[in-house]
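The other protein chains are all here in position, but one chain of the complex has been omitted.
Chain nomenclature is as follows: A, B and C, assigned in order of appearance, with residue numbering initiated at 1 for each chain independently.
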Amino acid sequence: MWYKRTIPLALVFVAGLLGFVHEYIPHPLSGEFREEVTTSIRIIGGFGLFIGAYSLLHMHFSRIRRRQSGWGYSVFVFLGAAVMIFLGLWNEGDGPLVDPQPDVMTSLQWGYYYVLVPCQATIFSILAFFMASAAFRTFRVRNLSAALLLGAAIIVMFGRVPISEEFGRLLFGEGGSQLFPKASQVLMDYPNLAAKRGILLGVSLGAIAQSLRILFGIERSYMGGGD
Amino acid sequence: MAIPPSELRRLAITRHVIYVLVAAAVVVPLALGLTPGKFEATPYSHKLFDKVNSLPPGTRVLLSFDFDPGTEAELLPMGAALLRHCFRNRLVPLVMTNIPSGVDLARKIVKEAADRSEPDWGRKQTSGVDYVFLGYRPGDVNLLLNMGENLKGAFQNDYYGKPTEDMPALKDIRSLKDLPLVIDLAASAWVELWIVYGADRFNFAYGAGVTAVMGPDMYPFLQSGQMVGMLNGLRGAADYEVLLEKLDRGTFGMMSQSVAHVLVIVLVLAANARFVYRRLTGREKD
Amino acid sequence: MPEPQPQPTPETPSARRSIELGVLSVLLIVFFFVSFLRHNPFSLSGEALSRSIGTILGAGLTLVIYSFLYRDNPLFKVAENLYVGVTLGYGAIMTWRMALREEVYRPLLLAPTSEALGQALLHRTVPILLGVLLVMRISRKRSWLSRYAYCPLVGWGAGVGISLSVHTYVLQQLHAAIAPLQQAVQNGSLDPLTWGWFANAFFPVAGSLAVLIGTVAVLFYFFFSVEHGPVGRGVSKVGIWFLMVSFGASFGNTVMARLSLLIGRVQFLLDDWLKLK
Partner (left out) sequence: MMVSRRVCLAAVGAWALLGGGRASFAASGPATASAPTTATAPAASAPTTAPVPLPVPDGAEVRAFDRPSDDGSAVIVEWPKPAALPKGVSYVVEIAQAPEDFAAGRFKSVPVPAAPKSSNPKYFGFLSEADKHLLYASITPADQFPPPKPGKLTAERVDELHEAGRLTEALADRAKRSLRNTSPEAELTAEEKADRAWLERFRTYLGTRDSVALKDEKEKVNAERYYYRLAVTDGTRKLYAARDGQPVVISAEARPDWFKGFRLNNLLFALVFSGIVMAFIQAARRNPNLFIRKIAGLEAVEEAIGRATEMGRSVYFVHGLNGVSSLSTIAALNILGRVARRCAEYDTPIRVMNVDAIVTAVSQEVVQQAYTEAGRPDAFDADDVCLVASDQFSFVAAVSGRMVREQPAAVFLMGYFYAESLLLAETGASTGAIQVAGTDAYTQLPFFVTTCDYTLIGEELYAASAYLSREPRMLGSLRGQDVGKAFLMIVLVVGTGLLTLGGVLARLGMDVNLFRNLFKAFS
């Protein structure tokens, strides 16, 4: 239906055109216009919170409702969210409408430093173990490519840590201390640079093409399903 | 060929053994407080350090701490070192973040650095005069564009709700164009967004601290001069600490880093030696 | 992040379970014992108390999550879900404080003068309406309304993106890419086979040549419009080699990064929890 698809697509095009054109206009008006737009976007973005929160909570809620396997764990999602939101709104008794007192650890920050930070940091750090085990069990020189890759990886891994300087000294005396760091540096500065730049150029062309497809309504997948 | 359970159990065991080795490689050096012998800072860390060092006292430097707890271990030491450097050289750091869940991390290190540097200045560091913590505003890249037009418009108040309009620290700073140097610490696309929507549009010198994961991808920008320097991973933080001659978490981590790397290298070599041997003797087709 | 679990050994699941429970309880006792030993909450009060409790909690969560390395277990799942919820709640509060309260509540409901209110209405009514529309996305039937909110955003982003990526990723990169060889040629010393010649003529030239060849080869590898003849195959082979070396560099750095995160956690456990420093 035209008001479900046509107009939105027209909006995309118009907004895109404005965004594109104003980049080339030095006139103060274009700057003011952008300020207007960006403030609006900031406000709209704020509302995005509700969507994220809803979809996540809704998912866990339906798990609990349907008694899906492991639904009990979903309760903790609500628990965590509820506690943090309460602490934030309570705001040491000052209520949600005023700023938190500066430079005292509020209970919200307490929750942040001692629950959120440890959990997130740890979950990410677990990968260190998995990599080590993968390194032993699955990273194989199946072919020339993999061989090059692993070789480069080893040089870089070794060159990037201080011990490689000690090792260099050990082998070649004082002069050799920079051998391995230099090796990894060279590897990063030349082959790595070349490949990364090639990728960068290719990918950015792709990105531009993607933007075009969006502008001209050829790419609509971001609109989600429905008519 | 299905794997017999015995084989699976063997796999599980090898895995757990490796986990233990890794844990040991990291914990032991830290617990014993081993630090590596003297090592030279990598070139790009050095470049960034020199850039900051070259700024005259009173210069305003924008630090954008766009990371959250997930990568705090790598980036937070950089932030601490940079702030320490700023305060030591009497620069005025303007700190912001584009990541809501990074606000309190940023706030924490700014506060700590300010308090720590009190002796350097001989007086209490005051927010709004010696440094500004702008906090977080949504809007993503549009926020950067906004700051490029009108910084005080984008941040009408600082994190503590004080109006930025007539803050001494922001005197005659109208927009990003008035800042000589911006440094971004990020584990995400923000590093590049700062180039695209910031440095290249508003012509300020730009440096970055990134997680080692992203490090290699940044080389095109370093070579093209779109970045003046870069701290790459925990090693970058260690480099900066060494250059500052004030060792801290980054440097203390380096010994564990070294041992763990060696461990991984040994594992890869061992496994592949076995693999190649088997392949040569035709016992593994793959 | 889970790894494949070996099938529970068929013979003695119950025996294994009881062993695990035993070990777990021992570990719990040790954990609390150590925690109280290092920072005894009873001797503290006020901020120090909350901090020490926090540290114990944080250390506990850290260890619980690492317990996953032994195998997936309920404690881990609890911590994981708790973390998801806490993140959500914190994000919600931050967005309220930093965005909605600053941009919507304060300008409109705390407008100092009627003039200010007028200004706020003038500049914010439309975005706020759009914001409300955006939220429509969560409704099954009305979700199309949200398109009116995010389509302009998407379009604007795309439009601005085009000229900026042309500038940053294409033109700037090209400019940087074609310069080095010339610089190397122009600044290099001219008497060959001396150390200086190697240092500032040979290597720079060789290096910038390598970069040029690599970049072109990689671009060619991603070039799909022509069937690769023998030459083409050769070039794209070179391209793939360069790609692989750069992947190796990324690989090495990724390992470094993950280990750094682990180091960060261990530092927390040793310095803050066990107070070894």
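Methods note: contacts are C-beta pairs under 8 Å (C-beta built on N, C-alpha and C of every residue); 3 or more make two chains touch, one makes a residue touch a chain.
These numbers were taken from a predicted model, which means no experiment stands behind them.
Here is the thing to keep in mind: the chain we left out touches A, B, C in the whole complex.
The hidden chain makes contact, of the residues A:Met105, A:Leu127, A:Ile155 or A:Met188, with A:Leu127. Residue C:Ile162 is the one among C:Ile162, C:Met256 or C:Leu269 that touches the chain not shown.
Among C:Gly131, C:Gly207 or C:Gly248, only C:Gly248 touches the chain that is left out of the view.
Among B:Ser6, B:Asn53, B:Thr126 or B:Asn203, only B:Asn203 touches the chain that is left out of the view.
The chain that is not drawn here is touched, among residues C:Leu24, C:Leu49 or C:Val170, by C:Val170.
Against the chain not displayed here, chain C makes contact via residues 1-7, 72, 80, 84, 106, 110-116, 119, 162-163, 166-167, 170-172, 174-175, 177-179, 181-183, 185-186, 190, 212, 215-216, 219-220, 222-228, 243-244, 247-248, 250-251, 254. Chain A meets the missing chain through residues 20, 23-29, 31, 59, 123-124, 127, 130-131, 133-134, 137-140, 142, 145-146, 149-150, 153, 199, 201-203, 205-206, 208-210, 212-213, 216, 218-219, 221-222, 224-225. Across the interface with the omitted chain, chain B contributes residues 1-3, 8, 11, 150, 152-153, 156-157, 163, 165-166, 203, 213-214, 217, 225.
In this section, only the chains that are shown with their structure count from here on.
Taken as a contact graph, the chains are fully connected, with every chain touching every other chain. Compared with chain C, the chain whose C-alpha mean position is the greatest distance off is B.
With centres taken as mean Cα positions, chain C sits 5 Å from chain A. Between chain B and chain C the centroid-to-centroid distance comes to 12 Å (mean Cα coordinates, whole Å). Separation between the centroids of chain A and chain B, computed from CA atoms only, is 15 Å.
For chain A, residues that reach two or more other chains under the stated contact definition are 37, 39, 41-42, 45-46, 99, 112-113, 116-118, 120-121, 123-125, 128-129, 131, 133, 135, 150, 153-154, 157, 160-161, 188-189, 192-193, 196-197, 200. Annotation for chain B: residues touching 2 or more other chains are 11, 15, 19, 22, 26, 70-73, 101, 137-138, 145, 212, 215-217, 220, 223, 233, 235, 257, 260-261, 264. Chain C makes touch with chain B in their complex at residues 3, 5-7, 9-10, 69-70, 87, 90-91, 94-95, 98-99, 102, 157, 160, 164-165, 167-169, 172-173, 175-177, 180, 246, 249-250, 253-257, 259-267, 270, 276. Here chain A touches chain B in the complex through residues 31, 34-35, 37-39, 41-42, 45-46, 99, 102-103, 109, 112-113, 116-118, 120-121, 123-125, 128-129, 131-133, 135-137, 139-142, 150, 153-154, 157-158, 160-166, 177-178, 181, 185, 188-189, 192-193, 196-197, 200, going by the rule given at the top. Chain B contributes residues 11, 14-15, 18-19, 21-23, 26, 36-37, 39-40, 42-43, 68-73, 101, 104-105, 108, 111, 127, 137-140, 142-143, 145-146, 149-150, 153, 159-161, 212, 215-217, 219-220, 223, 233, 235, 238, 254-255, 257-265, 267-272, 275-276, 286 to its touches with chain A in the complex.
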